[in-house]
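Just one protein chain is left out here, and the rest sit where they should.
The chains carry the letters A, B and C, assigned in the order they are written, with residues numbered from 1 in each.
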Amino acid sequence: MPGSPRPTDVMVSCMASLIRDGESVYHGLTSQLPLLAMAYAWRRLGRRFTWLSVSESYMPPPETVRVLPSSGGPYAEPYGAGVVTTMDVFDLAAQGRIDVMFFGAAQVDAQGNTNLTVIGSYERPRVKLPGGAATAYLFPLVRRIILWARHDRRTLVERVDFITGPGRVRVERGLETLLCTNKALIEFTREGPILRALHPGISVEEARAGAGFDLLVEGEPRVLEAPDAIGMAIIEEHDPHGLRYLQRYG
Amino acid sequence: MPGSPRPTDVMVSCMASLIRDGESVYHGLTSQLPLLAMAYAWRRLGRRFTWLSVSESYMPPPETVRVLPSSGGPYAEPYGAGVVTTMDVFDLAAQGRIDVMFFGAAQVDAQGNTNLTVIGSYERPRVKLPGGAATAYLFPLVRRIILWARHDRRTLVERVDFITGPGRVRVERGLETLLCTNKALIEFTREGPILRALHPGISVEEARAGAGFDLLVEGEPRVLEAPDAIGMAIIEEHDPHGLRYLQRYG
Amino acid sequence: MPVAAEKLVGLREAVELVEEGSTITVSGITFSRNPTALVAALIERGARGLGFVDREPGLALDLLVAAGVVSSVRAAMATLELYGLAPSVRRAVEEGRVGFLEDTCGAVIAGLRAGAYGLPFMPVAGVLGSQLVELHEREDTWRVIRDPFGGGEVVAVRAIRPDVALIHAHYCDPYGNCVIEGPRYEDELKIRASRLVIVSAEEIVDTDALRRLPHPLSSTSLHVDAVVHAPGGAWPTAMHGRYGADWGAIEEYARMAREGRALEWFSKHLRPRLSGWGW
Partner (left out) sequence: MPVAAEKLVGLREAVELVEEGSTITVSGITFSRNPTALVAALIERGARGLGFVDREPGLALDLLVAAGVVSSVRAAMATLELYGLAPSVRRAVEEGRVGFLEDTCGAVIAGLRAGAYGLPFMPVAGVLGSQLVELHEREDTWRVIRDPFGGGEVVAVRAIRPDVALIHAHYCDPYGNCVIEGPRYEDELKIRASRLVIVSAEEIVDTDALRRLPHPLSSTSLHVDAVVHAPGGAWPTAMHGRYGADWGAIEEYARMAREGRALEWFSKHLRPRLSGWGW
């Protein structure tokens, strides 16, 4: 019997639901949740897309994908239809041919800017974060960026301490920027961040209280579909040891 | 019994003698003579160098090399130790790590400039030549360039009709530029073109008469060594059908 | 961009994708891995007035020019090697029927890299001092700029983005995931720099045949628009590991092309092969 969906699993299905048929989708390092979302989109939602990865394994049979402590090693997506390098994918991105990329963030602000660089000042860091990896490079280039982050006021801030990913550039250019948190789905728009959907059992007020910026609401936000038993079975097949919960999104 | 050496064969051994141990040596298209020179340098002169080619075949066993109508196809140097692309070699050249390159020329002038572009004006060509290929790119980059050309006043001119290869840049930078003709070996220097050596039986006067620019002479020019019987046997092994004579250098 | 859409089409369908006024590029060099099947189909279709860009083309270009398919050329060299100047190209340029912008290998590579990498331009080493610089500054394809980090003058090459790449590969799956073996020349860049990519292949294989290849794919389905099965599709040029150049046919081409009879050669040798490639 698969377990009950936890907020982490709802994040996975939320991210998965944002992938559309025919798109080219890339995930990077420390991206266990995006990896699961891609597998979920393929297997549970029946989405068909081009699967690209920092592991340079291209179009692995989704059934064979496994969550490991690294989402970039050769054994997470071991049976790809060939090696396609990250350089190759990033060149496609520069040509505007990559549709979807996932990014984590330590801070996200009202404009969709993200910070993966530093808490405090760059010169005197309070916390030295891991760095944005491809964030700065890809933010102006990829059609749809799917962020994931914790839904609290330390993470969802009025202004990021450092603009690693220029969300403002994206919003200005009309590129889609969506954020899956452990409470909600937020979209960054010219009008501001809009609360698009909520995890089951989370209220608008709760979502607003957890954000350090104003969340716009248009009508009644949808309720995100939690993975059902089939969906949970799929997630657990890919992550039997529950490594996805280690990032403590609940 | 191998045949007697003809001027073409002396050109081959002349070019071969300019390759030194330890160098990186590349040849391009329509380079049947350089190909033979590289094989001759390796086998007859015992020179050991890194063999690179437009055919992208790296370090072929020199014994297996064959003269074909194309010096760029996969069967002229078929048993390379791997594929090394022209791009890779040209990047090494940009870093100053390619020592020797061969170039043909329809015209060569007193400064070592070469023309492979056009006879007449570019806009109204009397003869549209094949184009310089890598000439313009590599002239400022490669340590030693070995040119080959016909020794007559149509080819060795006071000024080329079009500067495809900027020999002047080479001379100014102290890069070596040598020309093997069917009569002589000429080096382009800051002082001007110097007659370094003559084919057997060719006089200084004859060499000077065949050049449209002044040839400097320092002392008595050397006489180039024609391939001996062993050398001719090697050349004929690589080119049993005498394709090397088709370019009519004699 | 459809993903798993099959792109396997006939030769006729494939070359119908080439729009009027396009600039094309081809795989291979002089007498190696030219996409002859695709070129033959383009000629048979009666395409006219296309542009052409490549580093060191040979047979394919001369044929295309002889047939009037190509009316402007940018290349570092156009040669039939030991068989002399490319006769149709030479004649057409000398008679002013075809424009020719001479380039140089390193700069063609730089331009294709910029195109493939999604960049507006790339610097290139060397070149300065050649009169080619004047030609290209006039065409606005090169600019001499200052290294922004203080290293002096350098030539910037504007991105080369051919409209169409015609590529002959060793094998390809129906989605456009292809593998070229042996010499690559700049074909993997051409695939990435071009807006529309047509791959003909010696063999069409299942995607499974590509799994666990130790080396990167030459193209992915994201790069390729149409796939054609054309065994022997580089003939009479050489195909690494499969067949050598047919020197008899090539020598005959060179002779006939010098006599202005390139199209006769086409009718005699290439046209009859079209049906074998499913025309």
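Brief remarks follow.
Methods note: a residue touches a chain if its C-beta (ideal position, glycine included) is under 8 Å from a C-beta of that chain, and two chains touch if they have at least 3 such contacts.
Predicted model, so just to flag it, every value in this text is computed and none were measured.
The undisplayed chain touches these shown chains across the complete complex, A, B, C. Within the full complex, the residue among C:E6, C:E95, C:D147 or C:D206 touching the omitted chain is C:D147. Only one of A:L45, A:L68 or A:I194 touches the chain withheld from this view, namely A:L68.
Checked against the hidden chain, the listed residues A:Q32, A:Q107 or A:T181 yield one contact partner: A:Q32.
Along chain A, the points of touch with the absent chain fall at residues 29-30, 32, 54-57, 68-75, 83, 85-87, 90, 93-94, 116-117, 122, 124-141, 162-166, 168-169, 243, 246-247.
For chain C, the residues touching the absent chain in the complete assembly are 113-114, 117-125, 140, 143, 145, 147-149, 151, 154, 156, 158, 179, 181-182, 184, 212, 214-216, 241. Touching the omitted chain from chain B are residues 21-24, 48-50, 56, 58-59, 79-85, 88, 91-97, 99.
Rule of thumb we're sticking to: only the chains that are shown with their structure count from here on.
Contact topology of the protein chains: linear, an open path with no closing contact. When each chain is reduced to the average of its Cα atoms, A sits farthest from chain B. Taking the mean of the C-alpha atoms as each chain's centre, chain A and chain B sit 59 Å apart.
Chain B and chain C have Cα centroids separated by 28 Å. Here the spacing of chain A and chain C, counted between their Cα centres, is 40 Å. In chain A, no position touches at least two other chains.
Multi-chain contact residues of chain C, defined as those touching 2 or more other chains: none present.
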